[in-house]
Every structure is written in C-alpha cells, then in structure tokens.
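I am attaching a structure below and will ask some questions about it afterwards.
Shown here: the complex without one of its protein chains, the others still in place.
What follows is chain A.
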Amino acid sequence: MPDWSMLTLVGADRPGIVARVTRALYLHGCNLGEASMIRLGGCFTMMLMVSGGERRADLTAALRPIAEELGLRIHLEPAPGGLHQHLLPNLQVRVFGADRAGLVADVTGILAAQGFHVLELESDVAGDAERPLYIMSIQGFCERSIESVRAALAMLSDDGVSVDVASVDLLIG
C-alpha cells in the first residue's frame, strides 16, 4: 500500500495551473490518486492524493517555486486513506432558497440526526447581490428510509426553502 499525502492548493485562478503542478509532481516521481478541482468564488482550489516521490519535505520544497510564481498556497499532509474506498450514496438532497445564515447548519444538522453520512456536498450562491439564492446538493448514505429523511427536512420548507430528497438509483450493468 502506498503512503498517500493530501496536497491542497488554493489561489487566484488562471489557465494552466493543473498542468504546471501535475508536471512538477511527475518530475518529482509522484503518483496521483483521486483529485478534485473546482473554482470557488473565482479562486482555484484543488485537493489531490499524491504518493511516492521523495520525502514530504522535499516535495513541498519542489513545489515552492511554482507556488510562488502562480501565487498558490500549498498544504501537504499525510492522508490516512487510500484508493478503492468509495462509498456509494443512496440518497440525494437538493436544497434551494433565499440565502440565510444557518441554512447549511440546519440542513446538515437534521441529516446528521438521521444518521445520514454526507459523501458529497456542493453548494453555490446564484441570483444577485440583493437577492442571493442558495443552492445545495448533497449525496450521502442513510440507513433510514427516504420518507424518514424527507419528513425530518420538511420543517425547513416553512421558511421558503425548497428541499427535495430523492433516491440515488445505481444501475450496474
């Protein structure tokens, strides 16, 4: 089992960052595992699993020139996990409504009380500055029934929040 580290990169977005970083990792002798890159608020954000290469301290040093040139903040730490540890979601929760403080905490708090394990969460703010619209999509696994999760979230609908719970129908073929 390779020893994985989690590399986090955050900075102003521009084309070519992924190519520069992954080339440097390759030249350092690293392998890449699972990765996720997304723009958040116009920022470049990326997390990726890296293994191999020389010592962790050396990797940070090897990436420093690129980080400085591209204005990226870098964080590298040992990752306890490994590959092939996917968990499959069985429920999807979609929430949208007028943005308000505490909405995410309310939704995820209710889900946690249902024993819902959040596996993926994506959220965005749409609309405009005067009337921001919060949109969130959560996929996760819950042993309780969809009816139970739906009923628990129903109280949120009272204050203008739309909550939809659907099953994730995995097809294997």
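In this text, a contact is a pair of C-beta atoms (placed from the backbone, for glycine too) under 8 Å apart; a residue touches a chain by one contact, two chains touch by 3 or more; residues count from 1.
As a convention for this text, contacts and distances are computed from a predicted model.
Taken from the listed names "Assimilatory nitrite reductase [NAD(P)H] small subunit", "Fumarase class I alpha subunit", "succinate dehydrogenase" or "Peptide deformylase", the protein name that UniProt assigns to the chain not shown is "Peptide deformylase". Of the options A:12, A:35, A:98 or A:166, the residue whose C-beta touches the omitted chain is A:166.
Contact with the chain that does not appear here is found for just one residue of A:19, A:57, A:88 or A:129, A:88. Take chain A: the residues that touch the chain left off the picture are 38, 84, 86, 88-89, 92, 94, 120, 122, 124, 135, 137, 139, 164, 166, 168-173.
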